[in-house]
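A single protein chain has been omitted from the complex, and every remaining protein chain is retained in its original position.
Every chain is named by a letter (A and B) in the order it is written, and numbering of its residues begins at 1.
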């Protein structure tokens, strides 16, 4: 089916009108969801992922705790209506378990788990919609949810997909493009430029790999800026509210006797 | 529905407040007051109809609330091969997020979602509610209507929320218009098929063309117009609503919070369908809890339930029509912008 669609036309445009290196719109919502300690909803184009984080908290199963650090528990669920073809996947689905494991191992070196021995950090990922770049969306949302939950991280983790159409590299692929071109996912930590995840399930020429890999790392920095801006904006708003509440006028009053109703 | 830990004195406090005259609830609501319900339809562009619903969300950073996303999705089924049923069928499923029930084990979670799926399937999939326009080609092809709901958060009253979300998603669902075609040459179909990925609206995209059995069947169908979302489901007014009466004899109250759910001995789920110009029908009923209920009290409760369900139904209907309007205006604006 994809053979009829031009992945990259002569004008240098992709099927959805983007240029080669252009990323899709990113929207980020970090507002509180349910009773979670932290949550983030991210959309990359039509791909939409909600991540909620609980913890660090008492482990549900004591046998699984580690005496020197916290356990990262990643559970993923994909809404049956998230894809073009409806497909209900159980939580034990192979693909889902594989993605969860990949996300857990991506964050293992990033989260400062040694600060919370015997605890558990639960990361629940909900895929609401998918149109390519699913793994990067999950990773980016997980980073943001962990930050809103106040879980200490060494750095952001920013992920992006890249693919090669004949010899031209493309970034942030849609489902259509993922079906047609060799592609990979790269997750970077922007400060040190360390890479925490590279995964590729298709074949790619070694020379192309290098070029694409570097490009994807660069794109990770761009995504980092968006994510950082969202976190800053929320932090400014919340800290502002707290500061307003601790303004001098209020603080002074704090010292008086708190038992105001004693005369009753 | 989840087991919340509550101390004896908390439970006693909730019960005695509910029994006081006038009764008072922890958040100041009256016995029959619902928390504010937030509703939006058309949230999943890849589905044929969808809705997101939240009961009791706090403003801004408050979070909370029972949150559900429901979506209806149509798939073509072949009747002759035995996969489908002539006239189409309806299949419901509920997925509960572990985030909604952070204290449940995964087994308990599976049981809960199975239980909710069964309630939804038995009520929504009942023959008396079956939409008549799920046939594509009689005795050959029909639509399978999948209704999937995801419970993202549970802050009490999840069954009522589930049915409201289900009704909203089904209300929103559009069945693509189809036209039967004669099988002549593969080219004609191929060219039609190629329009699919290019179309902006992917709603009826892939599912609309199931060409697996092309060679065997002499007649198939095509979608005459890709830009048209299609027609609404037949009898969409009929989809039921649920009201849950939390029974604390002699009183009952609606829209319980988790703490309230843990404090009452019995709950009665009542699913009503309101067809215009016909008496309301009780589509399903479920009594939960360790105590028994007098037949007389049950009858009384059903009568009350019908009244509350009617109010709920009317309010939901108004909101759904508002949503339809809002999205029509939005679509029109976008269209105007494109020109």
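Going forward, a residue touches a chain if its C-beta (ideal position, glycine included) is under 8 Å from a C-beta of that chain, and two chains touch if they have at least 3 such contacts.
Rule of thumb we're sticking to: contacts and distances are computed from a predicted model.
J.: Considering the UniProt annotation of the chain absent from this complex, which name among "Metaxin-2", "Ubiquitin-related modifier 1", "AP complex subunit sigma" or "Exosome complex exonuclease rrp4" applies?
T.: "Exosome complex exonuclease rrp4"
J.: Based on the whole complex, identify which of A:31, A:168 or A:199 touches the chain you can't see.
T.: Here the residue in touch with the unshown chain is A:31.
J.: Across the whole complex, list the residues on chain B that are touched by the chain not included here.
T.: Chain B touches the chain not shown through residues 5-10, 12-14, 16-17, 20-22, 24-30, 32-40, 52, 54, 58-63, 254-255, 259, 308, 311-312, 315-316, 318-319.
J.: Touching the missing chain, which residues of chain A?
T.: 18-19, 21-31, 37-38, 41, 55-58, 67, 70, 112, 115-119, 147-156, 171, 189-192, 215, 218-219, 221-222, 225-226, 228-246, 250, 253-255, 258-262, 264
We take it that only the chains that are shown with their structure count from here on.
J.: For a test of understanding, state which residues of chain B touch chain A in their complex under the given definition.
T.: That would be residues 44-47, 50, 60-65, 67, 69, 71, 73, 75, 93, 95, 97-100, 102-103, 105-106, 146, 148, 150, 152-155, 193-194, 197-198, 202, 205-207 of chain B.
J.: Could you please specify the touching residues of chain A with respect to chain B in the complex?
T.: Going through chain A, the ones touching chain B are 1-2, 4-5, 15, 31-36, 39, 46, 50, 52, 54, 60, 75, 77, 79-86, 88, 91, 122, 124, 126, 128-129, 131, 176, 238.
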